[in-house]
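First the structure, then my questions, so here it is.
Missing here: one protein chain of the complex. Every other protein chain is in place.
Our next item is subunit A:
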Amino acid sequence: MGLEMPVAEGKSVQQTVELLTRKLEMLGAEKQGTFCVDCETYHTAASTLGSQGQTGKLMYVMHNSEYPLSCFALFENGPCLIADTNFDVLMVKLKGFFQSAKASKIETRGTRYQYCDFLVKVGTVTMGPSARGISVEVEYGPCVVASDCWSLLLEFLQSFLGSHTPGAPAVFGNRHDVVYGPADTMVQYMELFNKIRKQQQVPVAGIR
């Protein structure tokens, strides 16, 4: 079960990341390699739109190195599809129906830390060559129901994030007692990326 949030940067992105990682290492977490989550945006082609000219829907195709053989496809408020990596090839074939939005690829890369039952991933969100923000994902392995461990997660976050601890993510809004799955993680990432995309430049003030 995990969550992530953007982090305010008083300093540069890199420095903040370094700060976080140092804190984690002091806590006792052990580094376990790197991770990468990326997202591409597609919108439905104009030819398939009806005569009313409704706006095309946006579809996000995401990959997560945590699930190396899977590919996630999701709409904004719609369903999330988990497929295997052949889905990317399928998207090429569906060029007529889904067109890639230009300069839309956004990804986050960073290191992966394991602290007993917690899995912490601190990554830099980049869009093209520029770094736009930081993402921190915390996963508590043993629990699968969100509502049961939210308080524990919060406490853990406070221990190394300090003042930047966020509130409960929206994905838990109405589904507290449902089993958490990888799709929920990807939905959170999608929201995060959208938020970061909307901010055109690196913000100075804290956001959440």
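The rule is simple: a residue touches a chain if its C-beta (ideal position, glycine included) is under 8 Å from a C-beta of that chain, and two chains touch if they have at least 3 such contacts; residues count from 1.
Here, contacts and distances are computed from a predicted model.
The chain not displayed here is annotated in its UniProt record as "Cofactor required for Sp1 transcriptional activation subunit 6", chosen from "Cofactor required for Sp1 transcriptional activation subunit 6", "BHLH domain-containing protein", "Glutathione S-transferase" or "Translation initiation factor eIF2B subunit delta". Per the touch definition above, the residue from A:L27, A:I82 or A:A131 contacting the chain not shown is A:I82.
For the chain missing from the display, the contacting residue among A:L20, A:C39, A:C71 or A:V125 is A:C71, taking the whole complex into account.
For subunit A, the residues in touch with the chain missing from this view are 66-72, 82-86, 181-183.
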